[in-house]
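All protein chains but one are shown in place.
The chains carry the letters A, B and C, assigned in the order they are written, with residues numbered from 1 in each.
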Amino acid sequence: MKKSAVLLLSTPMPYACKGAVAAVSQFLIEHHGSILHSDDHLDSGRDLFLSRLEWDLDGFDIPISDFEQGFKPVAERFQINYHLALADVRPKCAILVSAYCHCLADLLYRHGTGELPCDIVMIIGNHEAAKPMADFHHVPFQLLTHPTDKRASEREMLDLLGPDLDLIVLARYMQILGPDFVAQYLLRMINIHHSFLPAFIGAKPYHQAFERGVKLIGATSHYVTAGLDEGPIIEQDVVRISHRDSVEDMVRKGRDLEKVVLSRAVRWHLENRVLVYQNKTVVFV
Amino acid sequence: MKKSAVLLLSTPMPYACKGAVAAVSQFLIEHHGSILHSDDHLDSGRDLFLSRLEWDLDGFDIPISDFEQGFKPVAERFQINYHLALADVRPKCAILVSAYCHCLADLLYRHGTGELPCDIVMIIGNHEAAKPMADFHHVPFQLLTHPTDKRASEREMLDLLGPDLDLIVLARYMQILGPDFVAQYLLRMINIHHSFLPAFIGAKPYHQAFERGVKLIGATSHYVTAGLDEGPIIEQDVVRISHRDSVEDMVRKGRDLEKVVLSRAVRWHLENRVLVYQNKTVVFV
Amino acid sequence: MKKSAVLLLSTPMPYACKGAVAAVSQFLIEHHGSILHSDDHLDSGRDLFLSRLEWDLDGFDIPISDFEQGFKPVAERFQINYHLALADVRPKCAILVSAYCHCLADLLYRHGTGELPCDIVMIIGNHEAAKPMADFHHVPFQLLTHPTDKRASEREMLDLLGPDLDLIVLARYMQILGPDFVAQYLLRMINIHHSFLPAFIGAKPYHQAFERGVKLIGATSHYVTAGLDEGPIIEQDVVRISHRDSVEDMVRKGRDLEKVVLSRAVRWHLENRVLVYQNKTVVFV
Partner (left out) sequence: MKKSAVLLLSTPMPYACKGAVAAVSQFLIEHHGSILHSDDHLDSGRDLFLSRLEWDLDGFDIPISDFEQGFKPVAERFQINYHLALADVRPKCAILVSAYCHCLADLLYRHGTGELPCDIVMIIGNHEAAKPMADFHHVPFQLLTHPTDKRASEREMLDLLGPDLDLIVLARYMQILGPDFVAQYLLRMINIHHSFLPAFIGAKPYHQAFERGVKLIGATSHYVTAGLDEGPIIEQDVVRISHRDSVEDMVRKGRDLEKVVLSRAVRWHLENRVLVYQNKTVVFV
């Protein structure tokens, strides 16, 4: 695992022009941080400058615990908002799942090959289907079933998961989560919806797509917010269908889409490549 | 130009199983029609069998004007609905256009290379932009501008176009047509909408897509019906965008999509490959 | 599992025109076989007519063991070559694998969901990596390692597999198989090559692609023949890369391609949708 740090930052436009990014680079270099990668984006409509900087911690002479203090003068001078992440601290993730396990199986396999740099600490299912797979991958599985009192069930989940998780992945989890739960993990919870949003919001999107007679079906991964299927979109993709495809064929083709679209979004989040503002994402890839 | 005929037909399921298609083939072969291509589709949900048969007219011993009479016994026995088209009769088309001419330019160029087997008899614009291009391709251009009385303007168009056109292409024509006009050319009028329908219906879809933060933009060609952007979809396609793409970039990328999506739909219609039912299309390609 | 039969057939052109397909349909209908799906293709360059017919065995009045005898007059009259398959007889498959298990994991998961209508009777690996996964899915695993005498090793495999397998899948099996082994399973062995063939034949195609600076990478599934990577192609797909992608990124992106491309080819083969001639495939989908 490489020992690097990532800074995701935004700064209002006049400051950006006057050298905010150069000042940040200068700060890192003065402290012997080799810049491995930098990428930026100017949103000219909103006069906002966004940037992602990754640098090698080998030789960097500020202990990371002191970074905030050392960086403060630069941040204040240029009104920089920032998020710091260390590539050698593995984020902690949980996965929520229902009866369909293809996304779960895919995430667990990718995790095993090293594609997803995180620790998967728990799988919670409202159905027993996922248990054998969780066991095979040695991840604790918790069954939370028959939620007659949905809110009580969510409080139980909150207790199980704790407040400090870096990411919760809804891997075809078929329950709509309440506003309290969502608020607790804002921008730390990624869902996969099996349509090309904003088309076919809500239940049974493949059936909706079949009825409308579209020629492509899609999948969308997004951060979960209070509005159903309305959160910031991280990734989307589509696959071609024809009149020969029944709803069952669409479900089958859709599984392949859902897996790749969700796993890309999860990986980008874990690699600190996603910056959210105005209900949209900038993905630095 | 090949001298062939196309039969697009549908038959209820019990008849299909009992040999409707075999009987049609047998009928054609008995009359010395060589079958060049056949394709079919069983919609098991609606118990409907759909088929497209193309055969060589060289040697076919029924004059095409007598086809209906000769074919009647077969059609009645199996309750076959059908549409007969002759590949050597060039359909007559008109194109409606506004200020953006990229789809028009594309259609005219393709027509010149022989991709679109039809005669383009007229271009009507509510803007002068298209005139030089119409002149270059020797197609009559008619300006119908400043429609203070929209319905009167449509009646004028009806007079110009006549009732017998095989196809009207709305090549980014930016006026919503009234129900009378639409009814006149039902399933003979193809529009291009610059979004992946049913997402972003109506005006300024690229602006809507930008605001929502989608990661792909699309284009949809469909038959025009009374409901805005709700007609049977013939073809769709998408292209990837990112946060770097402004609305202007999306407009530019979208032009390439609109051109290919519209021209595919037009070609398939002209080649008698499209069969419509239940507000959906079967495209035999 | 549906109880249907599939006929894949080819007939020289003059016979096709004179009603070969209609005669076959007629034969099936006379024996109370409901045709569920038919598709055909005329290769006009080679004057060959190819067809796939699927019909419901429910009510079909010829015992399938007597089909050949009953069908003989039709086949002879029209010089029809054909292959008959029953959808309710599950084909027997084996999978060969080396150290990379992503394709194997994908095939086993799909098999579990019912996507691949077959029995997987054995997994043979020249590496132990696949064993836990084979155990989890309750498929016998056989290790055949350290092949100092490659041909002896292949004879041992032949003994293990037997002559009657319907399909052998090379799921990133990294040994080149000898001509005797290949001849034994001609058109019954499917490989996945991690490039867009015919580009980058042979070893380390992702490294070759990186060196050449291509902007898309691909994967190809094909029947194995004597010539390396030269067999009939069943399916291909590509994914976009950029200068940011290292060879490792290409390997990661490629895994997703390899999985879907191989599994599509395997499914089409199992569903009797693939017809081979002149080192090319016709895939009736």
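FYI, contacts are C-beta pairs under 8 Å (C-beta built on N, C-alpha and C of every residue); 3 or more make two chains touch, one makes a residue touch a chain.
Predicted, not measured: the structure shown is a model, and the values here were computed from it.
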{"item": "Hidden-chain contact residue, picked from the options C:Leu158, C:Val238 or C:Val251", "value": "C:Val238"}
{"item": "Of C:Leu197, C:Val224, C:Met250 or C:Val266, the residue in touch with the unshown chain", "value": "C:Leu197"}
{"item": "Subunit B residues touching the omitted chain (full complex)", "value": "102, 105, 109, 113, 115, 132, 136, 244, 252, 255-256, 260, 285"}
{"item": "Chain not shown, touching residues in subunit A", "value": "16-19, 21-22, 25-26, 29, 34-40, 42, 240"}
{"item": "In subunit C, positions touching the absent partner", "value": "41, 43-45, 196-200, 212-216, 218, 232-238, 242-244, 246, 279-283"}
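Everything below uses one rule, namely that only the chains that are shown with their structure count from here on.
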{"item": "Proportion of interface numbers common to subunit A and subunit B (over half same, under half different)", "value": "same"}
{"item": "For subunit C, residues contacting two or more additional chains", "value": "none"}
